[in-house]
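Only one protein chain is missing; all other protein chains are in place.
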Amino acid sequence: MFANVLERFRTLALSIFLVAAFAVPALAGPFEDAVGKFANDDFSDTNDAIGAVASSGNPLAFAIISALQDGRLMADPDTRKVYVTEPNGKIVDAATAEPVASLPAAAAAVRLNNRLRRAVEAALGGLTLLSPDPAKRIHAAQSVFKTHDEAMLPLVDEALKNETVKAARLAFTEARAAILLFKPDATDAEKLEAIAAIKARGDQEAMALLTGLTGDQPAAIVSAAANATAAIQRSLALWSMVQNAWYGLSLGSVLLLAAIGLAITFGVMGVINMAHGEMVMIGAYVTFVVQEAIRTSYPGLFDYSLLMAVPLAFIVAGAIGILIERSIIRFLYGRPLETLLATWGLSLVLQQAVRTMFGPTNREVGNPSWMSGAFEIGQVTITYNRLWILCFTLAVFAILLAMLRYTALGLEMRAVTQNRRMAASMGIATSRVDALTFGLGSGIAGIAGVALSQIDNVSPNLGQSYIIDSFMVVVFGGVGNLWGTLVGAFTLGIANKFLEPVAGAVLGKIAILVLIILFIQKRPRGLFALKGRAVEA
Amino acid sequence: MMPHVLTRSLDRSATVFLAVVAAVGVLIPLSNLLLPAGSMFQVPTYLVALFGKYVCYAILALAIDLIWGYCGILSLGHGAFFALGGYAMGMYLMRQIGSRGVYGNPILPDFMVFLNYPKLPWYWHGFDMFWFAALMVILVPGLLAFCFGWLAFRSRVTGVYLSIITQAMTYALLLGFFRNDFGFGGNNGLTDFKDILGFNVQADGTRAALFLLSCLALMITFLICRAVVTSKLGKVLIAVRDAESRTRFLGYRVESYKLFVFTLSACMAGVAGALYVPQVGIINPSEFAPGNSIEAVIWVAVGGRGTLVGAALGAVVVNYAKTFFTSGALAPYWLFMLGALFILVTLLLPKGIVGTFNAWWEPWRAQRITANAESAAREDGVSEPNPAE
Amino acid sequence: ADDTIKVGVLHSLSGTMAISETTLKDTILFLIDEQNKKGGVLGKKLEAVVVDPASNWPLFAEKARELITKNKVSVVFGCWTSVSRKSVLPVFKELNSILFYPVQYEGEESERNVFYTGAAPNQQAIPAVDYLMKDEKVKRWVLAGTDYVYPRTTNKILEAYLKSKGVKQEDIMINYTPFGHSDWQTIVADIKKFGSTGKKTAVVSTINGDANVPFYKELGNQGIKATDIPVVAFSVGEEELAGIDTKPLLGHLAAWNYFQSIKDPGNEKFIKAWQAYTKNPKRVTNDPMEAHVIGFDMWVKAVEKVKSVDADKVIDALPGIEAKNLTGGTSKMLPNHHITKPVFIGEIKANGQFDVVWKTPGLVAGDAWSKELEGSKDLIGDWVGKKCGNYNTKTNKCGGQGS
Amino acid sequence: MNAMETRATSALLYLDGVHVSFDGFHAINNLSLTLEPGEMRAIIGPNGAGKTTMMDIITGKTKPDEGEVLFDGVTDLTRLDETRIAELGIGRKFQKPTVFESQTIQDNLLLALNVDHSVKGTLFWRETRSESERIERVLETIRLTDARNRLAGSLSHGQKQWLEIGMLLAQDPKLLLVDEPVAGMTDVETHQTAELLKEINKDKTIMVVEHDMTFVRELGVKVTCLHEGSVLAEGTIDQVSSNERVIEVYLGR
Partner (left out) sequence: MLKVDNISLYYGAAQALRGVSLKAEPGKVMCVLGRNGVGKTSLLRALVGQYPIASGSISFDGADITGLKPYERARKGIGFVPQGREIFPLLTVEENLKTGFGPLKRDDRNIPDDVFSLFPVLQTMLGRRGGDLSGGQQQQLAIGRALVMRPKLLLLDEPTEGIQPSIIKDIGRAISYLRSLGNIAIVLVEQYLDFACELGDSFAVMDRGAVKYACDRSTMDPAEISRQMAL
């Protein structure tokens, strides 16, 4: 296996040589001089150095430039020596690859700015077209697609010849097509083929490439390009519908998650719970605390931080909920409007308490690796955090629904909220059930906070930004109906996301509010209104 | 026709309330204007403005109590009517600035100049005339309430559904008024007023007059509310609150009743907002924030829902608490205090300050009244209370 | 008592703005503490009077009035949002007191009683755009902001400026979002789309406070890298970054007049003292804090110059006063009550700090009135010679006095 | 054509072919029934037969899916709302007594008085002597004179029944729909109620639903028995109570 890698590197070195030969013939100066320039702490010198090193054909080039990208290239301004800190912590002299014992005290990482980062990427792109890692090859091919630099053609051809991974083959084919399309001396047949390949890619960038095709081309090519553009446009329009639908689902899931606890405390128990948002906030802060603990003590467990935070947030928020119920809410049953007053007061207290404890500013909650980034289905980008939140929300919903429907506690909860006095006479320990119900609603709000910490601020104001939306969702869906909350959340989410591109975020939101107002006129008890005598009784 | 409606509404506590407001309305401005600055009894100008604000809030609280306390309509969007009244007044005050704005444009307010408005938007016309602005102060909130209420009450939207759509209404207005395109100065709102009816808004005399006017408005609002709730209409409202559908079966057009008080209440809120703006010197979209409306409801609850006097008292107490707690050493903890106040009032004084007071006082008074009646009866031998008093 | 000089601190400690303003309150307390260690001013100790206007604009005016009349403060340091400043303005004018306003804002204002130590648009927005145009060769622009006055005005100025530089309308996309906007999926996707035409694209963000965290999280997750579409922000500083995982944001930009990372002995000393004062070795500093540092220093110098805290005297003394800023230069109070400031562009680093990648050669004088806007290009503020905040150089008249 | 002028029927209340279903459950099935002016009709029928639902239809609370409901021969009740129907002179006592719990008994009656019910009318209303006398009379009739200033919410179940009847009296409608007036009353009270209804019947039309056969017998009026949403039997009490089907589904053996 080791030999295999070595073999790959040999090809790599060869290819670098190839690039050098084609692209920048005979750039003068010895390699050491070029490396030395990294020590100047000047962006344009660094830029020169990147070019020189990349095209030097020196086998150390790859190590140096990838070190530069990762901030592992250290330069000592006094001695003007440059070092590479290898990922395993070993330190070598950049120019000679000689190991050194330790870094000089004055050494600092070579600084980059965006321009340089692009230069580094381009250089690495050339250097990684033949990388052993298919993901890197694809990435490199894609940057070639964007730059469609003619000089890369031989390398791309070379890569394509040996490529076995399907996705990488496609990427190389597209890169090759992009180059050919803009290559002045490519034949018409080659160009038509290129247009077909680019059309097949079908995304925004493909379209940009085709529309960027300049004048004096043969008519056949122009019309082929126009046809391809039109086709891409049509498919993009379709995809954007899908995209909007996905965004809507995702927004809906956030709304649902925020509202679901309220569907219990407000929908089932009838407590106008203005402190609901603060329970969400507490959940988010639990996540923060968990991550802090992990960061300082067990950094390796970071990816599991959310898994730990979920039960903890449920317990903490639930316990606070039970405390609140026992000390305040229980005196207010049968007086729902007064719960508004007390819970509003409570929300002020909780906000300020958190502000006092954790400070008024945002706290950092990170995304574990499995919640970072995105993948694409066709032309739709789906971010992992949103996807997981959607799944999580649905799971929470299903569990809650099952709990209310099928467990004894669920039945007792509903009985108690419908007629507390009679429930007691049926032998139901109403105060216990009340406390548990409120605790459950609060606990669920808490776990919502864990999820929301992944996409929003963790600040004392977190809760407030969700409380109004949550009430809208519960009421729109129909109070007391969990399914209503589900459908309500997704309806509002999707409607919002289809309105937003047309009307803009602000007017879109206003439109949604007006729609809610009008909708309630049609269905004065929400989307999934409970009907019949039972309700009026 | 009118007088009996008024006389009927004046029981002892109502009279006392009116007397207190009148006294405050006269004494505070007098002391501010006549006594030398710094004397012990002189009310400094900043307090006049502050009290003026409280009085405006008290009017808003009365408006809310009328619909919530008596008719059971919990509006979580009454701040919208207050703010609309405020904007109507603010627009008048902006137009009064004339060419004294920073860009010196005689027609366009400053924010329009620098946002390149070619001309005054149509809805700004007429606001250079006080009478028109004053009319709009009542008409705009009233009309919005009428349309909104007409839709909602006819569709029989009740309870939390109504509360939440009122909230949606004020939230939508909040977002709308935030937009610079809306033509109301965006988030910065309307400020830097110069004068009102030719008097400098910042002059002590003007402030005193505005304060007096606010007290007067409070008294009138109170009288109207009392007249409404002590009439048979008031009983119908309570009936609607307690058993809406039963009231329908008795032949009352419930939606008309609700629409009437809702609109009336919105107009009152508009007046409150209009008086508020020149006294605090700014109107901005945050007055539409749902939280403001919720707080206003809370003033009413703290003071005592369904007691009118309590609503006004609650507004003053809560806002005074806010002023008090947000300064000095307590400033960082004021939310704890206010939050605790709300919680404690709910738990310990479930009927609010005045409601709880009444609950103690009523039985005692009832006893006294029966005692009096009995002794009176013994004296002149009549026991039947006079039916047509 | 009379043996102290009172300093008002008018920053929200609760509500939505507490997130930004609380630090500024602490800054003033810190500065007062330091000053008192040096013996105070005019031989008297300084005493802070802190109130909480609770992110409520009318309350700002009320509290300002209370500070000035009841507490008799000599100067007030306060406000963050423009609306809070607008709300207190009439109060400061009426009661003739002094306000130091430390936050970058939309300009179009020069008041006798206010000293603007934050950036005017020409001290932040325009240099940032210049940088992107020259160094990053940006051709297409997304102007994204929260829907309120500061972003609207700034974008208006930028739009005019870009067009004057030959940028076409179709290469400018303007987008506004409500306060606290948290669902950025559509907008980030739109930006991505707008930026995928092959022309170099950048985002100029005037997105406010709370909305930034979800915005950057979405940027990171949708994989918009600074090397593809850089975002330059005017409201994101060290304090805001402290709440975000910055690794995916590497290389995105911010334009400010101060960065904590700037190597300067004055800055390093300040940071140390600040962290010691707050007993938090990780406590960050930011641009509005520096503005307060400068403003406070200028006020002290002015008071010492006229040997009085009398507002009129101090107001007259302030223009021309110089104070060292924390990045090695010397800022000066201008007759228009704005100050000279250096402009820096910083790139976000993985540690939540900024790496300065560009700076103006010298200090830039703050323009009260934008040169890019039709209505204000002829206006200047001059409280020294003309005694006027909006003097029209064309008509030679002071506007707003009934003309 | 001139439906407005020509009465379709001489009956005061005329139901024909009425259907109602709730989520697929047929509560009223092809119900037809007429009530002549001045008549008193007793309605009996098993629990769930649709008696209360029928009253809901007449008073506008429930809209029928199908069928005709005419009042006074000309007015189509299915198109009117509760308020309008009440204004026409149809009063109702509910099965579950519903009174205004937070108001005094006197005010409950006051609210029920059939005077101007418009917003303006109530705002400027002042009590006339005749009105207060009427309230006085009603109070006496329902034997709550002493309790007149008590809150209705503090009444016992039976007292609420009485109060609701009192409200009907104050309302003074042309047609009274009385749902189970004697439920929860003692035999003596039941007897008194029967007397009261007969008294009222002298100038009003009454439809009364009851399960108490002694009471129905005492009323001595035409009886209709409903079953599964339609009329099962009609006639004198003796005829109906000897009907095999009625015995089977209702009276029991």
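Brief remarks follow.
Each chain gets a letter, A, B, C and D, in the order it is written, and its residues are counted from 1.
Keep this in mind: a contact is a pair of C-beta atoms (placed from the backbone, for glycine too) under 8 Å apart; a residue touches a chain by one contact, two chains touch by 3 or more.
Remember, it's a predicted structure, so these values are computed and weren't measured experimentally.
The missing chain, though absent from the view, touches A, D when the full complex is examined.
Among the residues A:R169, A:R326, A:R414 or A:R523, only A:R414 touches the chain that is left out of the figure. Of the candidate positions D:D76, D:D116, D:E140 or D:D187, contact with the unshown chain belongs to D:D187. Residue positions on chain D in contact with the hidden chain: 22, 25, 44-49, 52, 95-96, 154-159, 161-162, 180, 183-189, 211-213, 249-253, in rising order.
Looking at chain A, the residues touching the absent chain are 408, 411-412, 414-415, 418-419, 421-430, 480, 530, 532-535, 537.
Definition applied: only the chains that are shown with their structure count from here on.
Note on chain placement: the centre of chain A and the centre of chain C lie 30 Å apart, centres being C-alpha means.
Centre-to-centre separation of chain B and chain C, using mean CA positions: 37 Å. In terms of their C-alpha centroids, the spacing between chain C and chain D amounts to 74 Å.
Along chain B, residues 175, 178-179, 245, 332, 335 each make contact with two or more other chains. Residue positions of chain D in touch with at least two other chains are not found.
By the touch criterion given at the top, residues 1, 4-5, 227-228, 231-233, 235-236, 238-239, 242-243, 245-254, 256-257, 260, 387-388 of chain B touch chain D in their complex. Within the complex formed with chain A, the chain C residues making contact are 13-16, 18-19, 22-23, 135-136, 147, 175-178, 180-183, 185-187, 189-190, 192-193, 196-198, 210, 213-214, 217-218, 220-223, 226-227, 230, 239-240, 242-245, 248, 251, 253, 347, 350, 355, 357.
The residues of chain C lying in touch with chain B in their complex are 13-14, 50-54, 56-59, 61-63, 65-66, 69-70, 81-83, 86-87, 89-91, 94, 108-109, 147-149, 152-153, 156, 176, 178-179, 373-376, 379, 389-390, 392, 397, 399-403.
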